[in-house]
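Missing here: one protein chain of the complex. Every other protein chain is in place.
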Amino acid sequence: GSDKGQNSSGPQTLTWASTGGQFQDNEIEALQKPFTEKTGTKFKNVSPADPAQVRAMVESGRPVWDLANMSWIYAGAYCDKFYEKLDHRDLDRSLFPEGTTGDCFVPTYRFANVFAYNADLYKGEQPDNIKDFFDTKRFPGKRIVFDYPKNGLLESALVADGVDPKDLYPLDVERALRKLDTIKDQLVFAPSYGAVQQMLVDKQAAMVITVTARAIATAESGANLKAVWDFNTTDIGALVIPKGTPRADLAQDAIAFAIEPEQAKAYAALTGTAPARTDVDIESIDYSDVQKSFNAFLPDRGRLAEQDKKWWIENTDKVLERWTEWKIG
Amino acid sequence: MRIPVLGTDRQTRRPASEAAPPAAPPAAGGRIRLDGLGKRFGSGAMAVSGVDLDIAPGEFITLLGPSGSGKTTTLNMIAGFTDPSEGRILLNDQDISPLPPHRRNFGMVFQSYALFPHLTVAQNIAFPLRERRLDRAEITRRVGEVVELTDLRGKENRRPHELSGGQQQRVALARAVVFSPSVLLLDEPLSALDRKLRQSLQREIKRLHDELRLTFVFVTHDQDEAMTLSDRIAVFREGRLDAVGTPDGLYHDPGTRFVAQFLGESNLFEGTAGPDGYRWRDRVWPLGRGAAGTEGRHLVVRPEKLGVIPAADPVPSGHSTAPATVTDVSFYGTYQRVELRYDDESPGCVVRPAQATPSVTAGEAVLAHWRPEDQVFVTP
Amino acid sequence: MRIPVLGTDRQTRRPASEAAPPAAPPAAGGRIRLDGLGKRFGSGAMAVSGVDLDIAPGEFITLLGPSGSGKTTTLNMIAGFTDPSEGRILLNDQDISPLPPHRRNFGMVFQSYALFPHLTVAQNIAFPLRERRLDRAEITRRVGEVVELTDLRGKENRRPHELSGGQQQRVALARAVVFSPSVLLLDEPLSALDRKLRQSLQREIKRLHDELRLTFVFVTHDQDEAMTLSDRIAVFREGRLDAVGTPDGLYHDPGTRFVAQFLGESNLFEGTAGPDGYRWRDRVWPLGRGAAGTEGRHLVVRPEKLGVIPAADPVPSGHSTAPATVTDVSFYGTYQRVELRYDDESPGCVVRPAQATPSVTAGEAVLAHWRPEDQVFVTP
């Protein structure tokens, strides 16, 4: 970007890439509209936010996105290469829970990989422990997860296998996979969250580990889904900026704006996620009952482990390779 | 150069399998009866209608007729490729309508050849033999024989599209005769061949017929071919059978004006029969033999039965005469041909020895004359 | 029934567009010269080779030859469908190899018809006219005329597959003549037709030729047709030109043994020429005319030049004789045909008036006799 840092006058337009669907609509409502009101900046929305595309556009010198809601792993692994460093004065790293920031990303919201089950399928005994996820004798039925290793499954396997949540990292991937081997034939790897939702509503799957917002949507669309608050992993969502966009500064303004309490709370109320900044009082958010039932950041939610950003950034590639090999073997 | 005879040495065939038709026709030719046969394509006019024909076993019958008169359609119905719209086809007194073509054991040469484009010449010819499960050596031998017969040596491994038109036609013929079927249906099988080859194949076909007494249904537009080869000729006209008879019989007593004109040449007089004789313009001719039932008929004299003399010359006694003008005289080796125009403007012709006297010349007024016993009457 | 003449009333054509070939051939027939023409398909033997032929403008030349001798291939090279492997083709002294077929303005009847299956009869015939952008009314008129001529009335809206074989051939002919091309290439255009229709179309073709003086290259396997229609005949034999000449010339002086046997029938004696005459077995015959250069040649006598007498009868003075046995005598209206086997086992035949004397019968020992001036010599 030759004209990086240029401060032009007049209204500008930011291109915002995200997940699409309801979730992105919520972003428009809670984050974009207020920013437009405040600064006159307009937004163009595209979806999905594909990191491969970021790499391709940055390499060809024509980044066409300004902001992307996508996994921080890429912003961590390719910081300053494909992603802009965030140096906005309002993005004070100390505002966020420890270990949730990087040079190229800060959290915009927090969520969990929630372990839940289809309550319609278990009339008698109900699962109440992460170990139950791995006990197909007592609790028969398919377990569905999103087809990606950083979905909380590995951590859950280790905890179920007896590892203390505090000693999870560095992950013993082989041990986790060995544990998973015991239920492998009952695992369903869904190619999209839509498939997860469809199969849960159709009672094809009995248990699931899925992200907060998807669990809520699934429950709302008719699945009798109950969260198990024994052990769950938590994670952050982040807005990142492809390297070289001429509107990088404005994009940083937008990120800073998004994490401000007012926007963060509105966003959390719409999506059921939690605000990222520690100074926002979660109790003051007007969650619905369903949202509350899947929110891991409310009190009494059992053991939680924040997924280790540094470890995942360094190891995702290797884990993915091993995951693929294990999965199809 | 002999067409091999299949079925005479049955021991070379594999034990009877389901490939052999259950109602196997007898080894000699079959008797075919067409009974009120008719065909209408779509909703158009009848392409063939009311054809009654009885073909004796071992008979050589030729279907003759102008282009488009229904010969191919009739043949296709006999073979079972076209469903008759009317009538029946009997083989040895059995209705064969339900019998699929491959059970009929008829050999066929298609007018359009219908060679298999993906097979070589040898494979095309071997096709019916392989279908009959002859053993390899036997197939090779028989194919070799008909290849020889049809003068296709050296072309065995060509595909049909690499052959000349006449060569393709010979493959079609070879393929139809190689398995000595009980009935052979040949649709103009020699039309693309030069005279020498044609004559040699005619001889072979005749020999094949004489030796095996197969039933032959032959379509040709060549009258000489029809005359030489056939036991009987069936003349088609606009989808109907106009006449059936031996070559000689039809030539000398064509019965209808159409046959008279189609088969050979004729001098035709459109007069009226009366009790005193046949009236044509100002003349009255004796009726001769077959005087009964001549009402409304035309009088026909074949060119070689006719004499021609200058109008002033004396008429041979007892001869009938018709005045005419000579339009052309041409000589063909041993004979001469005199073209006439009769006084009623109808054309005629006389064929007589090259040395015949008196000589006449174009433009001359002449009298054509004939003996009443040489005339025949035909329906218009 | 007249073939319409295109190009004589040029005013009906649209203004010259790029449709008109730049090197447009003259309105009358073109002069075609084949110069060492040869064709090899793939890596096989030469299908045609070393053909030199000069065809005058307006000439009617017939390519005659046994099946597979290269007639179609030669025609295809002239039309531009097949690339010669050797030699050149000149039209009015210009090499036309670079000229694509549609620029040559040649009409062609394909041996396999090549009708367009998706077009009706009328559309097939109109095809060349529409390519030449004649106006609608004119096209309708011309198509109507040739439809009439080829007796296809009522079939105008049929598709080719709804026609009989002969009807298809007539459509092919109609389509080739309708636009009066400067050169007409006809590959057996009448082979599927009955004699009457064939003769009427022969007359039309002849008339077309005489009126327009177009150049005709005609392929036929019918010798009579070749004899009647052609100015000259080119005889092919295994891809080579064996002889070129007028019909009469070739008949009476065939030059080669092949032509003698292919064109009409012959009595052929394989003897040796010596200074004292032609020796055949124990006989010595005078050489007659054309005595020079007879070494290594065969002696030929046409059947109608030959007489036949019982072996004991006196020989007409000055005649040469050859002993033979009668194998068959048959009568054809005005003439008779005597089949012979000469003492060297070679077959022969005599054609003479039906009433000729002395009569001979099958099995009889006879003498064939002829005047030395009626004999010709041919190369083996």
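Order of writing sets the labels: A, B and C. Residues in every chain begin at 1.
In this text, a residue touches a chain if its C-beta (ideal position, glycine included) is under 8 Å from a C-beta of that chain, and two chains touch if they have at least 3 such contacts.
Going forward, contacts and distances are computed from a predicted model.
J.: Any idea which of "Molybdopterin synthase catalytic subunit", "3-oxoadipate CoA-transferase", "Glucose-1-phosphate adenylyltransferase" or "ABC transporter permease subunit" UniProt assigns to the chain that's been left out?
T.: Result for the unshown chain: "ABC transporter permease subunit".
J.: Checking the contacts here: which visible chains does the omitted one touch?
T.: A, B, C
J.: Out of B:F179, B:F218, B:Y278 or B:Y335, which residue would touch the omitted chain in the full complex?
T.: Looking across B:F179, B:F218, B:Y278 or B:Y335, the contact with the absent chain belongs to B:F179.
J.: Would you mind spotting which of B:P100, B:P314 or B:G363 touches the chain that isn't drawn?
T.: Considering all chains, including the one not shown, the answer is B:P100.
J.: Decide which residue listed in C:S112, C:Q261, C:T327 or C:S346 touches the omitted chain of the complex.
T.: Residue touching the chain left out of view: C:S112.
J.: Considering the whole complex, which of C:F179, C:F236 or C:W370 touches the chain not shown?
T.: Going through C:F179, C:F236 or C:W370 one by one, C:F179 is the residue touching the chain not shown.
J.: Under the stated touch rule, tell me which residues of chain C contact the chain that is not displayed.
T.: 19, 35-36, 38, 40, 43, 50, 79-88, 95, 97-98, 100-102, 104-108, 110, 112-118, 127-128, 130-132, 157-162, 165, 168, 175-176, 179, 181
J.: Against the chain that's been left off, what residues of chain B make contact? List them.
T.: Residues in contact with the chain left out: 19, 42, 76, 79-83, 100-102, 104-108, 110, 112-118, 127-128, 131-132, 159-161, 168, 175-176, 179, 185.
J.: Determine and list the chain A residues touching the chain excluded from the picture.
T.: Against the left-out chain, chain A lists 15, 19-23, 44-48, 50-53, 55-57, 59-62, 64, 74, 78, 147-148, 188-195, 197-199, 201-204, 213-214, 217, 220-222, 316-317, 320-321, 324-325, 327-329.
By definition in this document, only the chains that are shown with their structure count from here on.
J.: Just curious, how far off is chain C from chain A if you go by their C-alpha centres, in Å?
T.: Spacing between the chain centres: roughly 91 Å.
J.: For chain A, which residues are shared contacts with two or more other chains?
T.: none
J.: By the touch rule stated above, which residues of chain B touch at least two different other chains?
T.: In chain B, no residue touches two or more other chains.
J.: In the complex formed with chain B, which residues of chain C make contact?
T.: Contacts found on chain C: 41, 64-68, 71-73, 111-112, 162-167, 169-170, 187-188, 191-198, 221-223, 261-262, 304, 333-335, 351-355.
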